[in-house]
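One chain of protein is taken out of this complex; the other chains stay put.
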Amino acid sequence: MKLNHVIESQQFKVPRIMDLFDRANFMKKVVARGGSLDYHSKIMASLYYAPATRTRFSFEAAMMRLGGHVLSTEQAQEFSSAIEGERLEDTIRIVGNYCDVIVLRHSEEGGAKRAAKVSSVPIINAGDGSGGQHPTQALLDLYTIHNECHTIDGLSVAFIGALDNGRTARSLAYLLSKFERIKIYFIAPDEMQMKPDILEHLDEHNINYELANSTEGILENIDVLYMTRIDRERLVSKKINLDTYNIDKNVLRKLKKDAIILHPLPRSIEIAPEVDKDPRAAYFRQAQNGLYVRMALLSMLFDDE
Amino acid sequence: MKLNHVIESQQFKVPRIMDLFDRANFMKKVVARGGSLDYHSKIMASLYYAPATRTRFSFEAAMMRLGGHVLSTEQAQEFSSAIEGERLEDTIRIVGNYCDVIVLRHSEEGGAKRAAKVSSVPIINAGDGSGGQHPTQALLDLYTIHNECHTIDGLSVAFIGALDNGRTARSLAYLLSKFERIKIYFIAPDEMQMKPDILEHLDEHNINYELANSTEGILENIDVLYMTRIDRERLVSKKINLDTYNIDKNVLRKLKKDAIILHPLPRSIEIAPEVDKDPRAAYFRQAQNGLYVRMALLSMLFDDE
Partner (left out) sequence: MKLNHVIESQQFKVPRIMDLFDRANFMKKVVARGGSLDYHSKIMASLYYAPATRTRFSFEAAMMRLGGHVLSTEQAQEFSSAIEGERLEDTIRIVGNYCDVIVLRHSEEGGAKRAAKVSSVPIINAGDGSGGQHPTQALLDLYTIHNECHTIDGLSVAFIGALDNGRTARSLAYLLSKFERIKIYFIAPDEMQMKPDILEHLDEHNINYELANSTEGILENIDVLYMTRIDRERLVSKKINLDTYNIDKNVLRKLKKDAIILHPLPRSIEIAPEVDKDPRAAYFRQAQNGLYVRMALLSMLFDDE
């Protein structure tokens, strides 16, 4: 079936995911030999209702490496703030005239879905609201796991951080639920624990998971440690020990020799700089993979036309 | 004669307008077959003293569909605010070194004219001040009328809204005055009626026009209904009935079967969403035409060099 809009990670089935990863491997080779591809007549519009420069650059570089062009704004809120009642739907209808794909970072959950309903060109959700999704991040996370661990089935994955508003952890959990013999640990203070909708989804897919307040007894068993941002202020206000959800040399000592550490970046205080030199620290490789996965995804959208 | 700067709509004579529309038709075909043109070495600079993302995207997409490159800023006011006494003229002289054409949205009436005086490359006025002009909008409006009604001569056109600071209505009125047997209705509250300079211009060109406070008795007679934004606050503060200058199903019923509804967009409350599905609602096609007309205009500037 034709790939059209990219709205939420659960829309991807395993064969499509594996196709995408094959394409991403090809894109990696194209970039390595300093090449670019032949999508010269294609235009991508970057619509960011709030700045998210890393994600934006990753998408825009992907489009440029494909040979295409980019329309870009970090001030898309101007579309709506200046005019009373101006609607996202109108903006999408207009911008769709000027491009072949729209990458949308919207401030409200469900923004991408609303956009897709009226759009004449594919919409890629680049994050919608703090409780929404960020499916391309989840795809690049999974691609990194696949590349580094050479499998996805059978892995144990721990998510650490403020998981209640962790868009990336939510999106990746959906994707993991499509694979076999996965074990997931959600490690967070109770008040920041993963929300019930995801847990119910995992139950429905018979995914084995555990909730925990600390990494004790877990670090030794996992293959993937997925760190997410945690706000110092929020921890302090709840009188929670800052060290519980951070990683440093001591954590590294307990971690399996072939485990990997991921982080969607930017990080705050949750990963000490001393961790960067450890070969298991995969988060900068993960950021790099964003380029290949987004090139693959964009090319899929264009080729399927 | 060489087309150089594009400052105000009255500078265009009918034969040039028809040339431009022929080119725009050609551009429409180029875009439809997913092509791009061969202006690879050309650079357009987008200088916006205030964000106007729809207009900016329309111009930038036009440049990219031509194969060219775009320098872009939505913060051109930074050129002048940071430095005491920094002048628009200096900015234009400098930026002219870096590009082949400058698209300027300036905050003051006459800004584009001042820029054109010192510029080494063509200036395109993309709006200067609320009482200024927006000639490329008028050209795409007229192109849409020509495309949809298959003629311009002999048409009846009604403008509705806050016409006193309606840059687009002003610019289109100038263009219409170049054609034969035109009838224009200006429908607005007295305090927001079209300004005398335009009315005098129409008198000089023997254009038949009427001023009115409501659409009563007019809707049945017109070929083009040109809606412009009207500020709810402003109406409320004057105790004017909001419905008088809005259109909805009831208005549609009175409108001729082959009339068209235009709006420069973004709209506020003046067109109900229910109108969108009516085939006479031409405003999204109008936005799309912006791409073709701007491609045509840019290519004219480059080819004439």
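Chains here go by letter, A and B, matching the order in which they are written, and residues are numbered from 1 within each.
Methods note: a residue touches a chain if its C-beta (ideal position, glycine included) is under 8 Å from a C-beta of that chain, and two chains touch if they have at least 3 such contacts.
Bear in mind that the values here come from a model prediction, so they are computed numbers and not experimental data.
A.B. asks: Among B:Arg93, B:Lys113 or B:Lys254, which residue is in touch with the absent chain?
C.D. replies: B:Arg93
A.B. asks: With the full complex in mind, choose from A:Ala61, A:Val118 or A:Leu199 the residue touching the hidden chain.
C.D. replies: Considering all chains, including the one not shown, the answer is A:Ala61.
A.B. asks: From the listed residues A:Pro51, A:Gly154 or A:Gly217, report the one that touches the chain absent from this view.
C.D. replies: A:Pro51
A.B. asks: Quick one: say which of A:Val118, A:Leu265 or A:Met300 touches the chain that got left out.
C.D. replies: Result: among the candidates, A:Leu265 touches the missing chain.
A.B. asks: Could you please point out the chain B residues that touch the chain left off the display?
C.D. replies: Output for chain B: 40-41, 43, 45, 69, 71-73, 75-76, 78-79, 83-86, 90-91, 93-95, 97-99.
A.B. asks: In the full complex, which residues of chain A touch the absent chain?
C.D. replies: 34-36, 51, 53-54, 56-58, 60-61, 64-65, 67, 72, 74, 229, 231-233, 265-269, 273, 284, 287-288, 290-291
By our rule, only the chains that are shown with their structure count from here on.
A.B. asks: Between chain A and chain B, what's the gap in Å when you average each chain's C-alpha atoms?
C.D. replies: Measuring from centre to centre gives 40 Å for this pair.
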